[in-house]
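Worksheet: the structure to be examined is printed underneath.
Only a portion of the chains appears, each positioned as in the full assembly.
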Amino acid sequence: MEQSRPLDALNKARNKRVIIELKNGKQLIGSLNAFDIHINVVLTDAEERQDGEVKRKLGVVFLRGDTIILISPSE
Amino acid sequence: MEQSRPLDALNKARNKRVIIELKNGKQLIGSLNAFDIHINVVLTDAEERQDGEVKRKLGVVFLRGDTIILISPSE
Amino acid sequence: MEQSRPLDALNKARNKRVIIELKNGKQLIGSLNAFDIHINVVLTDAEERQDGEVKRKLGVVFLRGDTIILISPSE
């Protein structure tokens, strides 16, 4: 049985809603449109949230990988 | 169907207005003139904004990629 | 006798519960599903803890390697 690699988890999350936490403490939620080996990410229908509330709508957003702490499929 | 990559989203935003957020908390808005794989970016007609107000006009500006958090096409 | 390498310890911890401490001071606990040479990690059944208490449930979570301080099999 082949062992899974971290990017496999991102592949499974393609076109699904994900939560992304950034090193500056911000939290973005959006549809995972694209990513690469640097973990540069593009979200669509993205919004920034704070304490569960939408702070602003961003639409399409490109995130530079080195600003990302974690990516998690949202419930 | 080929899967999209993060830089495709930047390619689509070429010559369009984008919002760029920097690690130092500043926000720049300008026309996306050029970018490379390091996410070094050149904006034209750029201005720095704070709380929705123009703080200063920068014209052409080269941004070093490692200072960028996110790039988003502006409404 | 061949000397062990650091990633051997992570291989032994595959599919076991691990504690991960992040540079931002947070602590995640989950099942070690995948990792790579950058120490990018995927946890399943993950939760964030603070002072021994569950702060929130994350389910599947991808962690960018450069945010990780340590990984330790939990008791």
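Just so it is clear, A, B and C label the chains in written order, and each chain counts residues from 1 on its own.
Here is the rule we use: a residue touches a chain if its C-beta (ideal position, glycine included) is under 8 Å from a C-beta of that chain, and two chains touch if they have at least 3 such contacts.
Everything numeric here is computed off the predicted structure, so don't read it as measured data.
Taking the 3 visible copies as a start, how many copies are in the full assembly?
7
Convention: only the chains that are shown with their structure count from here on.
Which chain would you call central, comparing Cα centres to the global Cα centre?
Per-chain C-alpha centroids ranked by distance to the global centroid put A first.
Distance from the CA centroid of subunit A to that of subunit C, rounded to the nearest Å?
Roughly 19 Å separates the two chain centres.
Using mean C-alpha positions as chain centres, tell me how far subunit B is from subunit C in Å, no decimals.
Spacing between the chain centres: roughly 34 Å.
Counting only residues that touch at least 2 other chains, which ones in subunit B make the list?
Residue numbers touching two or more other chains: none in subunit B.
What does subunit A use to touch subunit B in their complex?
14, 22, 24, 33-36, 40-42, 46, 58-64, 66-67
Quick one: which bits of subunit A touch subunit C in the complex? Just the residue numbers, please.
3-10, 13, 23, 25, 39, 65-66, 68-73, 75
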